[in-house]
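A protein chain is absent from this complex, but the other protein chains hold their places.
By written order: A and B. Residues from 1 in each chain.
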Amino acid sequence: MDAAMDRIRRVTLVWMITALVLFPAMTLLGYLIRRFQASPTPAAHPEWFYSLLTLHALGMVGTWFVSSMAGVSYLLSRYVRPSPAVSLGAFFGTLAGVVLVCLATVGGFFGAGWYFLFPLPLYPNGAWPAWATALFFGALALLGTSWLVWALDVLRAISQRYSLSAALCLHYLGASTEPEVPPIVLITTVSLIVCISGLVSAVIVLVLFAAHWAGWLNVDALLMKNLTFLFGHTLVNISLYLGLGIVYEVLPGYAGRPWKTNRIVAMAWSSILFLVLFAYFHHLYMDFAQPGWVQTLGQIASYFLSLPAAAVTIFGVLNLIYGASMRWTPASTLFVLGVLGWAIGGVAAVIDATVAVNFVFHNTLWVPAHFHTYFLAGLVFFVLGFIDHLGRELSPGEEPKGLSKFTVALLVVGAYGFVATFYWSGASSVPRRFAAYPDEVMRGAAHARTSLVFIHVFLLGMILYLWMAGRRCVRALFS
Amino acid sequence: MRTCVVLLILGLPMALPAPDSPPIEDQYLYQALPDVPLKLSDGSEARLSQLSSGKPLLVTFVFTRCAGICSPLLRSLKGAAAKAEGGFRILAISFDPRDTPADLSALAAHVGVAQKQGWNFAIAAPADMQRIAKVTGFWFQWDSTSRQYDHPGLVLVVDRGRILRMRAGGTVPAAFLQEALEETRGKLAKSYPLPGKVAFRCFQYDPATGELAFDWGAVLMLLPGGVAIVLAVVVFRRGRTRVRISMKNSLMWP
Partner (left out) sequence: MTVQLKALYLFLAIAALLILVFALAALSTTSSIPANASAASRLRKSFAILLGLVLLAALGLTLPNTPYPRQADVPEKVVFVVAKQFAFGLSETPITTEEQWEAVSSSAPLEIPAGALVEFRVTSFDVNHGFGVYTAGGRLLAQTQAMPGYVNRLRLRLDRPGKYPVLCLELCGMQHHEMRGAFVVR
């Protein structure tokens, strides 16, 4: 193993250990949020609820974005050379950003939500000081810049071996299979182009916010909302796609069969590149100011994004494992379970992306229900699976088989039990992001109490997982 | 925009229109017009519901001896109606008890409109005129010095007997009429922006066409996608001098 590869390996381990620390911490915040909602009495300190909610959401989105980026960068280094220095730079940028976000939320009670919908950050109504808003925006600018540079570097690495059309597998559309491009290269290229558009959108939002704050412009709320969701939706969406890139690359090794790019895979991912930029319109269905054709476009794009997902990725995974001599390890189990969770969450998402349904689901707990399904039981499983895979590769040794099975079972039961309480609440009209429930929807408190049980189960699974996989990672880092 | 009227007269009493202020559209929206009997300029009788059935009806209030805004308003309405598409009727109701069908015919001839173009001139009984005034905010007052009625200029767009839109003032812009008629045909704006200086609107509502037109905000919405594509192309062009990297298959496969 050469020195460059060793650096890539080490920086990946640093990222993964960070994810393993941040994830339980952010889960604990989620626990506290549900504790608030479980209380039948009015919230005594709602400022804590809203600032922890903001930190939990941004923390989770950030954690899974960086860990899927780090995982993909590592796997890509089989084919191309992403710079470990840029990755490390992004790591320190992220770390500093996390510290600033913590200061703004826990220290300054900034509680406008992770996507800080204009103009709420400027109307704290006494809940947080102006410096907390400034700090939050500063943190976002730092995070956004670090991630933008990182994304550009990974694209640069790909560009050293593939042309843009080759990386997007456009030649496969014309039935040519030369040069052969692994799916992870295609997926990463598509995802990072989308990611850059999201980050550019965040930059525009921040600039317009600053201009409005300074009194130079009176900014249009509808434009800001569009840009905010272009940023928020794509960032979340491409984290999942990068996670799938990991699955495409690693799962075939466990199935003992190849999973290659072909015409249909190329078609699927190029259609995603196009469709994903229009899907975010489904966040604005209840803004009647948005023209009707935009809403229709949003529903069509959201619906048809499920076609490549189902016919290529989900079908592809099932086809890969069907009748294969699978090596079932925690990694391969978590990958397959993660694809299942992604699919189930996707179904809930498509249902909610129907304008007529969104009318009674928008901003109810159905929304966190669906995204927790494909995050908690999807992307989290992909990354935990990758960490297990990486740990075993770099630091061999076996745990008792029963213990790993038990751990995975705890994670699955915890995750699905937890999201079930959200679906239950969402279908019974309980609004999301309430620090405490008014009498009409007090049933939300009972659902929240049930969810606490499942958070305990999940956290127990997480502790066992940390003990197994975390130890390997630390051992590998200092070997 | 329709709410301009509202905001321009901020601070005026909202409950009832005081004489000398025109009625405010938002206060009378969707009010049902009373189905009063009318005497038409050709001497025949009709009920208001007959005139408003089947087609949208534009209603305005005039008196034939008016030396003020009545004739200019009717001419403006005529001009706007000529530019507007689609079938609709126009009804000018006289609120002056002195007016006769012959007076109204003379006024129609003076303005240059006829019944077969969809124009109707009619007289309402004073009690009925009061009922109409109540649901429309229209008012009139005899001024003995000028020997004229003091009254606002008002045009109602009536759809299936209810006030869909209303415009106060001495003129009827073609755009207003077009937008209102679009609304009767179901091209309804789900939302409308409030007046105010806002930078970069995404979709500007264009009252002339009833459509939402692109504005600079929409360009800003397309910018992220455009920048991402340009950046990707730039990065990949720089990477043209490709370095061949040997595959390290042994690294990943367990």
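We adopt the following convention: a contact is a pair of C-beta atoms (placed from the backbone, for glycine too) under 8 Å apart; a residue touches a chain by one contact, two chains touch by 3 or more.
The model shown is predicted, which means the values in this text are computed figures rather than measured ones.
Enquirer: With touch as defined up top, name the shown chains that contact the chain not shown.
Expert: Output: missing chain touches A, B.
Enquirer: One chain is left out of this view; which of A:41, A:325 or A:479 touches it in the full complex?
Expert: In the complete complex, the chain left out is touched by residue A:325.
Enquirer: Touching the absent chain in the whole complex: find that residue among A:210, A:355 or A:413.
Expert: Once the missing chain is taken into account, the touching residue is A:355.
Enquirer: For the chain left off this view, which of A:15, A:50 or A:209 is in contact with it?
Expert: Once the missing chain is taken into account, the touching residue is A:50.
Enquirer: Tell me which of A:135, A:242 or A:289 is the one touching the absent chain.
Expert: A:289
Enquirer: In the full complex, which of A:225, A:282 or A:392 touches the chain missing from this view?
Expert: Among A:225, A:282 or A:392, only A:225 touches the chain that is not shown.
Enquirer: Can you say which of A:5, A:28, A:210 or A:264 touches the chain missing from this structure?
Expert: For the chain that is not drawn, the touching residue is A:264.
Enquirer: When the complex is taken as a whole, what residues of chain A touch the one chain not shown?
Expert: Against the left-out chain, chain A lists 42-43, 46-47, 50, 111-113, 117-120, 123-127, 220-222, 225, 257, 264, 286-289, 292, 295-296, 299-300, 303-304, 306-307, 310-311, 315, 318-319, 321-326, 328, 336, 339-340, 343-344, 347-348, 351-352, 354-357, 359-364, 366, 423, 426-429, 431, 433-443.
Enquirer: Tell me which stretches of chain B touch the chain missing from the display.
Expert: 3, 6-7, 10-11, 14-15, 24, 26-27, 29-30, 32, 159-162, 164, 183-194, 196, 198
Note that only the chains that are shown with their structure count from here on.
Enquirer: Averaged over CA atoms, how far is the centre of chain A from the centre of chain B? Could you give it in whole Å?
Expert: 47
Enquirer: Where on chain A is chain B touching in the complex?
Expert: 1, 5, 75, 77-81, 152, 155-156, 158-164, 167, 189, 192-194, 196-198, 200-201, 204, 208, 217-220, 222-223, 226-227, 230-231, 249-250, 253-254, 277, 287-292, 294, 389, 392-393
Enquirer: Can you list the chain B residues touching chain A in their complex?
Expert: Residue list for chain B touching chain A: 190-193, 196-203, 212, 217, 220-221, 223-225, 227-229, 231-233, 235-236, 238-240, 242-245, 247-249, 251-254.
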